[in-house]
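Complex shown without one protein chain; remaining protein chains in place.
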Amino acid sequence: MLATQTAEYSVRNIVKSFGGAKALAGVSMSVSAEEVHCLAGENGSGKSTLIKIMSGVHAPDSGLITLAGKEFTHLSPRQAVNEGVQVIFQDFSLLPNLTVAENIALPTNILNSSRFIGKKETKKIAEEALGHIGVDIDINSPLLETSIASKQLIAIARATNLGVQMLFMDEPTTALTRKEVKKLFEVVDQLRKRGVAIVFVSHKIDEIQEICNTITVLRNGEVVAEGLMSDFKAKEIATAMTGSEIATSRIAPLLGKNPRTLVELEKLTSKNTFDDVSFSISEGEIIGLTGLLGSGRTELAEAIFGQYPVDAGSIKVDGKEVTLNSPEAALASGIGYVPPDRLTQGLFLEQSILRNIVAVGLDRQRSRWGSISKKKLAKIGSSWISELRIKTKNPSNPVSSLSGGNQQRVVLAKWLSINPKVMILNGPTVGVDVGSKREILEIIRDRAQAGMAFLLVSDDIPELVQICHKVLVIRHGKISKEFIDNQISESAIYKELN
Amino acid sequence: MSELRNRFASSTLLSDRKVTQLMGFTLLVLLIFSYFSSDIFFTPENFTSMAFQIPEVAILSIAVMLSMLTGGIDLSIVATSNLAALLAAYILTKHMSEDGEITNLWILMACLAGILLGLICGGINALLIAVLNITPILATLATLTLFNGIAIGLTNGVSISGLPEQFARIGNGTFFGVPTPFVLMVLIALLVALIINRSSLGLKIFLIGTNRKAAQYSVMGDKRVIAWTYVISGLLSSLAGLIIASRMSAASPDFGNSYILLAIVVVVLGGVNPMGGFGTVTGVVLATIVLQMVASGFNALRFNQFFYLAAQGGVLVLVMIFNVVLENRRRSKSINKSLES
Partner (left out) sequence: MRNETVLILAIVIFSLVIGSKSPEFFTLANLFDILRSSFVQLLFALGVLIVIISGGIDVSFPIVGIFAGYTAVVIMQKFELDGESLLIPIVLAIVIGTLLGGVNAIAIAGFGIPTLIATLGTAGIFRGLMLTLIGSSFISDIPIALDQFSTADLVKFESAAGTLVRLHVLVIPITIITILISLILSRTLFGRSVYALGGGVEPTRRLGISVKGTQTKIYLLAGALSGLAGILYVSLQRKANPYDLAGSELDIIAAVVLGGASIMGGYGTVFGTVLGVLFINLIKNNLVLLGVSSSWQRAAVGALLVIGITLQAISESRRNKRRRALSEGEVDSNE
């Protein structure tokens, strides 16, 4: 059931496997000009492989690519650009050391194979491009000093200059405020009206519904849903993406009577980031913290971990005021932190699973002579491997050999092994499969039951609804709303967020 | 349980395989040279002379290895070692009598002064790299120039020779038949091996070299650990400098200029990953021995010393090419694996 019969850009039965594993198992998708098409799916569903095939990075094993009537079995990156296919990656692929103008003009220079680049020409190309999409950015400033929203617009401007016919936007709203998203959508709409076919990759259902006309949902390399956006309800899209009804029933662990307060924030303020934040976490309590990226939620979490400067206000641990100006100080106060990016911040990928698990607690394992017993470390490691059911044949395998869900458990084990009083988890279930997600939430519940307190920073509203005693919504650095127990519901939180 | 322990012990499997490869390589070099020039190469004299030359290179290489394990590099080792040796030589010549006699106390003081200076040099590197966050290549290039410049300035570029005989005896003497420097090297190698394998500092060095950011989030005091590696590197460099001074009975601002290249060749050949995170002391010591055998083999075959220089460069480039090719193959394999799972 395709959306339109006059589709101009399509793929048919694309199969792509890497070393025996099928990343795409016969995917077809069709996008026509003047259409914003949503490509949705969880991490690992095949979205990025599909983008890479259409932009010429990968060649498919079989299948057909049709671009404005021309048929291809595979594309080279140059061919893709020549046919008007452009991708805006999540990191924008811009160069921080060049100016805005140079960044916009460079791909045009390359496309025209102009050996010489004049200053005037660069300026002209950049101004024209920004003019196309109707935005005004200082083209002479170094890219390093522009905001994320500006970078997004610069990346779009750059694409329009290359005669873009089909534009992939990979999670473009991730780091934008609501206002910036509005501006972005205006630009996207304008491009659409000018006849560009846009593929909008996202999993934020409200945004998809706002901007997209048609949708394709991928799961495990297959198309599991497609059609007109208006035919889908939010819940149906979510179900299609995850492959299961999301159980949103709340099973928050029971709190003890009069639980002891562990951490108390009072009017915590960091200039221009978060402002006047007060709340407390008690023994066994799970507090959810959510907000858009850029709302200050990560900064707040990292401030409690001593990673981010605080200008005013106080933090009390166990009733005593403490200065948390370094992670060392936070650790000494019994505060642990699982950072949002597992691969770059959480894990030592090439090192063994065991070494990863003992990474935080090393100093505590020192003997009187300052030495470390390998036997003891191996014991600690293996007990956590079985405790958190980390699936591995050999604990001395590099942690990179594990799946995402198991990797995340290693990060959790690393912190749980030192038994902190308060654990801050920032996006603990991002990019893990449904099964692992359930188990990770189960682990959090168990620990909370045993008295550990949690601050759960997350985008994933259903997850917050499932296990939190209290959910705080942060907007522009301020706690805008606090939901307690039975006030907590997905719809209420979504409403507060948007 | 014991199986698990064994697995953990061999968690540096990659490096261990490299050590095995090196053993084979050592044997091969031995065979080649014994075939071509057994009359000169395979003599006790030759092996004794190798045992005197190996330690200084090995100790400097271990110093480079430590910084490289954290993902950095220390280019100032030779400048530091010369500066320390010069200070010790200066004190020795100041306090020796006309006929070259000196009290053991002054020898000790001179060595301690040299070691202290080595620690200070290492401390300056630590300050620039760990505190000011300057790229190790750049920071140690700058201190290399500074330390070497100070050595040249103080001595006018002239070496200090004619050190007291008691001091020279240390570097040229034997201990139960084994050259004293060799014994010192074994002790230092054991100590460093103990540190990097059996202390929390050592494990942290490997982890920081693998992913500095994750180390920061794992609260292991990454700056302190990195600072320590450069301080230890300065210490080891000064020890190597003292051994060289003792063996040559002289100190000079431009001794061992070729040792920077040699130390890096040794370290890379010894299986240390230049990006950090992996490497063993055994590998480094073995690599030093291999290269010293190659050097004295070339010598026995009457090859020009500069041919050895070219060979060092060649070995470095070839080993790197080999590693890169191997790494690419390993990576594509592991990508396939993770996609299958």
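Per-chain residue numbering starts at 1, and chain names A and B are given in the order in which the chains are listed.
The definition used in the following text is that a contact is a pair of C-beta atoms (placed from the backbone, for glycine too) under 8 Å apart; a residue touches a chain by one contact, two chains touch by 3 or more.
Please read all numbers here as calculations on a predicted model, not as lab measurements.
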Identify the residue among A:S17, A:S147 or A:T261 that touches the chain left out of the display. A:S147
Who touches the missing chain here, A:E8, A:E180, A:E226 or A:E283? A:E180
Hidden partner sits against chain A at residues 77-78, 81, 89, 91, 93-98, 102, 106-107, 109-111, 113-119, 144-145, 147-149, 177, 179-180, 271-273, 294, 296, 476-477
Considering the entire assembly, which residues of chain B contact the chain that has been omitted? 73, 128, 132-135, 137-139, 141-150, 152-153, 155-157, 257, 260-261, 264-265, 268, 274-275, 303-304, 306-314, 316-317, 320-321, 324-325
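Just so we're on the same page, only the chains that are shown with their structure count from here on.
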In the complex with chain B, residue positions of chain A that touch it: 18-21, 23, 307, 327-328, 330-331, 337, 339, 344-352, 354-355, 358-360, 362-363, 365-366, 370-372, 374-375, 377-379, 381-382, 394-396, 400-401, 403, 414
For the complex, which residues does chain B have touching chain A? 1, 4-5, 7-11, 13, 194, 198-200, 202-204, 206-207, 210-211, 213-221, 277-278, 332, 334-341
